[in-house]
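In this view, the complex is presented without one of its protein chains, the others remaining in place.
Letters A and B mark the chains in the order given here, with residues in each chain numbered from 1 onward.
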Amino acid sequence: MPDAATASQVPTPPPRVRRANAARAGLVVTILLLAVVTTIALDLPSAERVLRGLRNNAVPLLRGFVQPRWEIAPLAFSSMAETFFMAVIGTTIGAILAFPLSFLAAGNLLGGTRFAIPGKTVLVAIRTFPEILLAIIFVAATGPGPTAGIMAMGIHSIGFLGKIFADVIEGIDPGPNEAIRAAGGGALQVFVWSVIPQVLPEFASNVLYRFEINLRAATVLGLVGAGGIGLPLIQRLQFRRWEEVSMLLLVIIAFVIVVDALSGRIRRRLV
Amino acid sequence: MLPEPAGTPAIPERPAGQRKVAAATLATFVALFVVSAWQTGFSVGDLATGTGDFFRFFGRMVPNWGYLPRVWGPILETLQIAYLGTLFGTALALPLLFLASANTTTDRVTLAVSRSVLTVLRSIPDLLYAALLAPILAIGPLPGVVALTLFSLAVLAKLGSETVEAADPGPMEAVRATGAGRNRVIVYAVVPQVAATMTSYVLYVFEINVRASVIIGLVGAGGIGQDLLARLNFFAYGDVSTIIVVIFVLVLAIDALSVWARSKLI
Partner (left out) sequence: MIEFRDLEVTYPNGFKALKGIDLTIPKGQFVVIVGLSGAGKSTLIRTVNHLVPPSNGDVVIDGRSVGDAKRGELRRIRSKIGMIFQTFNLVKRSSVLRNVLAGRLGHVSPLRGLLGLFSKHDLALAHESLRRVGIAEKAWQRADALSGGQQQRVGIARALAQQPEVMLADEPVASLDPPTSHAVMSDLKRISREDGITTLVNLHFIDMAREYADRIVGMRDGVVVFDGTPAEATDQAFEDIYGRPIDVEKDLRGAA
């Protein structure tokens, strides 16, 4: 091929492309600058303090991972089991209560947008309220223990599951509805024979996904006294018993990984 | 009405196998629920009393608006923590997600190791990271940033690797055929395909991080959560209410912003 450099000009980008490139470059610069400014503005501890903290705490923590304290394994398992049960009930309550709410919040079924807007607002409000704050309030109101955690998770799950259920309902195929009505079915039949079969698998899959998240959340709720493995965890954290902390962590990680794997397998078969 | 044709076979029953599976599943769930309730001491009655107690308690908490000016500094710190956590988490997630995707990694060992690391990192929720790091790295925003970095890294790398593995392999083959090495194949053939989706995920993670950053202070990781804890310990419920309202509005605003921004990307 003849030397292209002489045969052809170097192409110049049209203004549209140049503007897009400039905007992208500007964005990157802004992000980096913001990062630098933010880091400097933060009230960070001195490097010496950090290193000391790492040496005194991180080292025993890591050591505890390699040589776990098996003595507290029974405690770890039983409290993680309690965490698991909390998540089961919390998710179940959330799912059961979210079910009717979601139908109200979905714009395409009963009553249309009349219920949808307030319905969605309620759901958003519930979701936005941080779960751990709910837990703190319940601990203060009904006393410490797994019940407070279950209530917090249940209510929070209503918000999340309600929104997702509503989205699923709004996304169903209206065809089968029409077919049943054409065959003479009333609203109830449409509901049972068209809507439910379409949304159930998706609902179930989301409930399982929510359970995965709730299991993790439940480990944390105990930190504020709402039951589960969080309580023994916070105690040992406060006393800096790092080797025991790692044992608890190992149990948490193992549980979560197993539950995730099982849940994932079931969800794949569902949808 | 048409007469019943002679010799009509009976409507076949649902196969026995399917019925058994459905029944077994239902039975398992019920059993699980019952065991859980028994083990945790929960009863359905608690639902009613719990809700009642909740509203009674909540009703007593009237916001003390005088506290409002003292909220802005910590809120700013909260946003800074969320921002840095997302940024560092994204930066670390980018190499990891390519290492954990089957179609962009060269050898099985790297793939297995990165996926395992990811699985472990993902099993710990953000608040738990914060609770663990606070005693180690000194109370303040640092453990918050590190905790959110770890959490964002895990979530983004998982979402990202799923997207990368679903990318069209055709352009990858074409770029490889020109003699480019693996990294350049990724940059030219994979990145353009996944960039928009990845950006959407980053915004989603930022949203989650803001939700987390408002409360990690409860365990000592900086932000408005610490003020919340302090006010709680002083039983200053009026101030607590104010903080809760501000948190509520902030999360709502960031949620809306994130949804809007993500819709612009698709």
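Here is the rule we go by: a residue touches a chain if its C-beta (ideal position, glycine included) is under 8 Å from a C-beta of that chain, and two chains touch if they have at least 3 such contacts.
This is a predicted model, so every value here is computed, not measured.
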Residue of B:Lys20, B:Arg56, B:Arg70 or B:Arg184 touching the missing chain in the full complex: B:Arg184
Among A:Val17, A:Ala179 or A:Ile196, the residue in touch with the chain that has been omitted: A:Val17
Hidden partner chain, residues of chain A it touches: 1, 4-5, 7-11, 13-14, 16-17
Those residues of chain B which, in the complete complex, touch the missing chain: 168, 170-171, 173-181, 183-184, 187-189, 192-193, 195-196
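We adopt the following convention: only the chains that are shown with their structure count from here on.
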Chain B-touching residues of chain A, taken from the complex the two chains share: 31, 34-35, 38-39, 41-45, 49-50, 53-54, 57-58, 61, 81-82, 84-86, 88-89, 92-93, 124, 128-130, 132-133, 136-138, 140-142, 145-148, 150-151, 154, 216-217, 219-220, 223-224, 227, 233-234, 237-238, 240, 245, 249, 252-253, 256-257, 260
Contacting residues of chain B [partner chain A, same complex]: 32-33, 35-37, 39-42, 46-47, 49-51, 53-54, 56-58, 77, 80-81, 83-84, 87, 119-120, 122-125, 127-128, 131-132, 135-138, 140-142, 145, 211, 214-215, 218-219, 222, 228, 232, 244, 247-248, 251-252, 255
